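Every protein chain of the complex appears in place save one, which is left out.
After this line comes chain A, so read on.
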Amino acid sequence: MFALGVEFLMGRAIITRVDNREEPEWPPHPDRVFMALVAAWGEAGEDADQRAALEWLEKLPAPEIAVPLDVSTRTPFTSYVPVNDDGSPMGKKGPFGPMGSLPLGRNRQPRQFPAVAPASPTFFLQWEVDVPANLRPALERVCGLVTYLGHSASPVRMWVADQLPDDAPISLQPDDNRATVRLRVFGSGRTAYLKNRFDANLRPQPSLWQGYAPPRTESNADVIEGPFDPGLFVFRELPGNRRYALESCGIIADAIRRELMRRHGPNVQNAPEWLSGHAADGSPSKLSRPAYVPLGFVGHDHADGHLLGVAIAVPNDFEHTAELFRLLSAHDGKNPHEIDAGVPYLSMTVRNPHLENREIGQFDLELDERPEGRRQFTLKTFTWTNPSRIWTTVTPVMLSQFPRRELGTEDVIVKACLDAGYPEPVAVRVSSAPLVRGVPHSRAFHVKPRGGRPPRPLTHAQIEFPIRVRGPVLIGAGRYAGYGVCRPSHEDQS
C-alpha cells in the first residue's frame, strides 16, 4: 500500500466548497489533491516522468481517506477587498474611505475566505497498491512541488508515505450504499483533461463524484445474532401488478403460504408444519418457521409504504431450506414474465378475507439476484438486518395477549421479544401512530378474524436493546405472517 500525506502548515485550511463559496470544503476532496499535483507539475516545467506518475495515479480506484472529521469552522465573515479594474478613489456616492496606510480610497468588493481548523493538520489518501519502483521518484518529486491546497493562504507539504501513522486511522471509505458524504475523485484521463483546459484558458469542471462512508465498525463481539438468518431471500415485485400497500402484509403473507402449499402437493393435509403453520391437531404451530417479510418503501421523504417486494427470512436452525428453495423454484416456466422453470418465482392471486375472500389482484415476484449495490434501498438486505440497538416497527406488532392494568403494552412487547429469541429490551415506546415515515397507522392494518374471538391488538413500537442486535427483527404473534417487522435505526449504526 501507499498513501499521499498532506499537512496544512498553518494548522488550518482556507478551502471553499465547489457549490457554495461561503462554506469551507471538508474533508478535502481527492480530486482537489490531484489538481494541486497537476498544477505543481505544470508550473514546474511539465516533466515527462512526473506526468507518467500522475497518469498512473489517475487510473487508481477512489482512495480511502484518513482525515480528521472533527473540525471547527471559523465564523464565516465577509472581507472587502480593493478592486483593481478601477483605481479611482471616487465612487458614485463620493470618495471611498482610505485603506490602511494608504491615504487613497478604492472601491472594495465582498469576498469570503471560509476556513476550517481540523483536530489534526494532516490527512492521507490511501491505496492498497504499491507505487511501481520506476515511478516512485517522480511521484515523490511532484508531491514535493505542491505548495498549497484550496486557497493560496493554505500552504501544505505533501509526501508519499508507505504506511499510515497510528494516530491517523482510515475515517472514510468509498461506499455508495452507505454514503454519508460525496467527494470529487479523479479518474482516467484527468491529467490530460486538466492540461487541455488550462491551455485553452478555461477553468476545469468538477470531476466524478463518489460516495464515502466511515468504515464499518462492526466487531462481532458487541453484536447479538437474532433468531433469523440475516441472509434474506429477497423477492422483488414484477411489473404488471397492482400496487399493494403495507396494510396488505397479512394477506400477502397468507397468499405466499397458500401458493407454496399448493406447489407442495394437492393434499393440503400433507403439508409439513413449517409450511402450513398448523400443528397436526390444527392448532397454531409453535415451531420456528420461515417468515414472510413485506418490504415496504418507508423512511424516505417521498415514502408511501407500497410494497416493492417480499423477503423470506428463515430461522437459524431451519433444516428445510433446500425443500423451501425447491418449492420457490417449482413453477412450470410458462408465465408472462418469461421466467425459466427452476428460477425462483412466485405468482399468486391475492384474496382479501375481509371481502369474503374475493380476489383483489395478482402478485408476481421473482428472486432479486442483482448485486446489493444495484437494488433500491428497500430491497437491500442490510436495510433490514444491519445490527442496531434501536429498532422501529414498519408493520405493527400483533400482541399475543391483551394488555391489562397490571400488564402494560410495553410489557407485552418485552415478553414478545424474549419469546421470539431476542434479548430483553431496555426501553420500549409504543404508539398507534407510525414511527417511520411512509408507514400507515396501526389501525389501518387488516387483522385476521379468529372465528368469533376478538382480533389481536396491533401497535407500533420502538424497541431499544441493551446491545446491538443483528436483524431481521420480527416480533409478536404475527411475526411469521408479515406483522411486527422492524427496521434498524440508521442513526445508531456508527
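The rule is short, and it goes like this: a residue touches a chain if its C-beta (ideal position, glycine included) is under 8 Å from a C-beta of that chain, and two chains touch if they have at least 3 such contacts; residues count from 1.
Note that contacts and distances are computed from a predicted model.
When you check the chain that is not on display against UniProt, which of "Iron-sulfur cluster-binding protein 2", "L-lactate dehydrogenase complex protein LldF", "Type I-U CRISPR-associated protein Cas7" or "Multiple sugar transport system permease protein" does it turn out to be?
Listed in its UniProt record, the absent chain's protein name reads "Type I-U CRISPR-associated protein Cas7".
Just name the one of A:90, A:343, A:407 or A:427 that touches the chain not displayed here.
A:90
Which candidate, A:52, A:69 or A:99, sits in contact with the chain we can't see?
A:99
Of the residues A:148, A:274, A:297 or A:480, which one touches the chain left out of the display?
Once the missing chain is taken into account, the touching residue is A:148.
List the chain A residues touching the unshown chain?
5, 7, 9-12, 14, 40, 43-45, 72-75, 77-82, 84-90, 94-96, 99-106, 110, 113, 115-120, 122, 144-148, 152-155, 157, 159, 161, 201
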